[in-house]
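Note that one protein chain of the assembly has been removed; the remaining protein chains are unaltered in position.
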């Protein structure tokens, strides 16, 4: 991918490389129940990200990994080889391990694990197309899939990444902004509880920018959450990866 | 390996590169009971293929993989690094996994698995020298080794690969014919039942050629079968990989 | 590492490349109880080798690997990537597997395994800096760590490598002498029993040289043993990898 | 986990019900023995890939992604491009699938797709050389089974063909080769038949798969030739079964192929219109 | 193995004792909520490495080794050196650690160190080019947790910084680049805070870690900017928690950084004296 200057990423008029304003999130679509063999599932399109999440379980956990007083939640985030600009090896990488953990810990506070002792719940996430902020889009897909599976939850979890371009904070960064920008700051929240469940930051931000980022994220997350909830209210949709499908 | 033309593989007089006629199988030898630690074993030489098969078991299967009403049959096909023209990595490859499965499914119909509930039978195959049609030679070795181990069987399984050279169907193709020919069509049968238990085809054949291939295979398989049976009637032979040994 | 001639390794005056005489061992230091989470531990500096050994257990062995009449001793020798002149891959290598076994078998005769039926004892060895004879230094560290863990033992185990340079036997060879010398002959003994528990030789030695090597080793081992015992008598030392620490 | 020999996961009663139906030339989902479930093909579903397709065969769903890059040829074929086929089972596609490297099943499905294309000479690998011995086109064809409701084999085969046909070279390769797509020479399509008792049926559903004695996948070309056959499962076949399968595979293969060609054509004309 | 949700390994009583203490702004080992355990830094502990450091934070001990070699740059950054960070858990460092490839925990700690350095632009990778596109400096930073008594994250971060600062190029590289060390532009230091109930405390001990609801590691630079943040564990945080953590991280980061800088300075002047 060629390198872009800060000016190419954000014009003097405040327009970003994909035409958005600094406070404008990407198109966000959620389809629920798109798989038949999973207990719950969701397809999320966030910008050009296409993320499929499926939940298997709850089922009885194997003896050596079960807890007497709660469920075990496992998360596996995996990218398909064709999902990225350069072909990705299908082998599970350290980065995928790191993201799987971050996503799991983002979801755990919302799942009422103690309602399901001795069981295991598996969340499988496949990135079909990646466009920056895949971990946020994955959280958005996974929390809806968990709800679709009927797993008891305190709240949904909703996520968005704040970025910094040309010393300006921008909302819901895409691939080019992630690669060439000054910061990548993914945040997940339980919207109704105003609690942060995922927080990672790479880049350079000062104290004030961090505070402002969280406030910006809170706003977007409210809108995305509404879309998640509406999707859950709709009935089963046959899976079509393509928007036109 | 240098590429050969169809004319080099089959002369106008119908003579193949190793001197055989189109309907002539390669020399086929079987020795039984060549190993002392295996419950059954066989060494097969089919052309320049040298294949050693050993059967371990039946023994009690591990709890999580056992069936209450039948035995589990496992097959592992493995090539020694020195068995091929170019040195092969000793690591188990996808191709070896694919062939192991094909060989297992070729043998399963002949083994009376329900006579041995809760047990496991392991068939290990080592290719010591490869010369085209190793999967067929492996089936021939493995079915004799199973019989040598006293495993109850409905029939032996016997296999041969039909090929196509210069638009002519030929029997029991060797390495050069496999690499440079127009088709590779391995077939295994239970000879007394006239049932096909392995069938794979790579190349380009039309409907009539497919039918003719099966008929040709049936004929050869009858001859090979007789050699297998005779070998089983002989007593223990000390293992000598070399023919002169 | 550049190659050195025999004359560079040993002068006409009998001085080795690091200033030692042929019968002079390297500085040898032992610190005991340097780790808090291990049941026993020792840090050994033998020349420029820095070796850390930690013992976990005895703890109840897993069912499928436990013995009713004795403990299982496991040893894992591992080199840190920065421990060698060229960076070593952190992946566990065949050489590390080979050395782990040699060290385990060097220790086993000294441990009274039958005093601890059904248990497992794990000895973990990390080479922090390598300077020739790491397996001997590892044996020296591990046997002290076992004693520190309170594992019942018949004797300590003490080791040193004899080498051959310019057709002369030399004691306790370093890295350069190992790489460029004529032989590497590591020997471990239970000093009070005068029993050999590790013996490996690479190089070219005749019968008389082998005998002389063992006798030379016995002498050094006596001195090293005293240092091991004294270290065990001292109290807990906070872990400092550096000598000056 | 594999099922016991004489009993599928739905029990012996279901088996008898299934056989009863088959005797009346019917299947439990209402199809006849030689009819496929509905087939739906979406193209360019992963725009970041050079080619992509989603195939829905009933509720079975397979995604195919094609990446086209420039790379070094194999030492023994310096004058040919490279085709690499992989097949991944998404762990949410079926409760029995486990994450990790492809197992025997996945390898098998992937190899049949690979062989059907390669042996059918669908792609002229010799036309993919940028600089002999140094730089050729690498075709990465990656398939993902995202929902498994039976007959993953044929869905994968169709998805692979559709993705390859609709793939476009990245600029650098297009200008080096002077054309913008792979231009297939042949159009291999797999047709899978299952045998239960004495009945042969096409496009088995997942409920039927549980009771199959054996399965035969036959890949045919548009000219009626067969480029790959693969028997799986441990039940034996008769010669007549095989010949019946070959004939049926050609017939059904033609129907499936036509749908692929039509879909790709429609897609290309729409794409051309969009770019005008 | 992970602990049950509402109970650390020392039981419920210990939890109540811990909370009681925290209410009085005290911790079970006598510290206040915002105080670190004793920090000890030894440099050049592995002389065979180009740089090395051992950090002891209380009884937690981390070793950092830096190897500097010449190698080929990544294809997409031909004008930059390469930084590679690995973190290994010595199996004797804690009873729950297993030998083998790094697990989720080890990967996490290593990545925070990596990102703190990389995102903080501590090293000018552009200055590490020997021959553009062909030969650059490869920095192998390997960390080993040799005794785990809590807060491995910060110990690793400090060890990494100290090892990088004190590293010296091998002769060949030094003469090619015309300088003998990495010359850091910034000095990132991680400060880790744990949250138990409503209390935020720095530098959690291993006993406290067992009862933490969540943990936040904040890496700051000497100019007050933050180069990396990482929340772990499954308890949620409020916005105020985060902002409180950022402020505390800057303050404590300054203290820790000063000690690193002082130690390295002392070491270098001693090394110079030795070489005179």
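Think of it as A, B, C, D and E in the order they're written, each chain with its own count starting at 1.
The rule we apply is simple: contacts are C-beta pairs under 8 Å (C-beta built on N, C-alpha and C of every residue); 3 or more make two chains touch, one makes a residue touch a chain.
Bear in mind the structure is a predicted one, so any value in this text is a computation, not a measurement.
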Which displayed chains the unshown chain touches: B, C
Touching residue (missing chain; options C:32, C:173 or C:198): C:198
Omitted-chain contact residue, chosen from B:66, B:84, B:114 or B:168: B:84
Chain not shown, touching residues in chain C: 1, 67-70, 94, 97-98, 100-101, 104-105, 108-109, 113-114, 185, 190, 193-207, 210-211, 214-215, 218
Touch residues of chain B, complete complex, unshown partner: 35-38, 41, 48, 50, 52-56, 76, 78, 80-87, 90-92, 122, 124, 126, 128-131, 238-242, 244-245
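Quick note on the criterion: only the chains that are shown with their structure count from here on.
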Number of steps on the shortest touching-chain route linking chain A and chain C: 2
Remaining chains grouped by touching, chain D not included: A, C, E | B
Chain whose mean Cα position lies farthest from chain B: E
Rotation, 0 to 180 degrees and nearest 5, that superposes chain B on copy chain C via CA atoms: 120
Centroid distance [mean C-alpha coordinates] between chain E and chain D, Å: 50
Chain centre separation in whole Å, for chain B relative to chain A (CA means): 51
Arrangement of touching chains [line / ring / star / complete / other]: line
Pairs of chains in contact (touch as defined earlier), listed by label: A-D, A-E, B-D, C-E
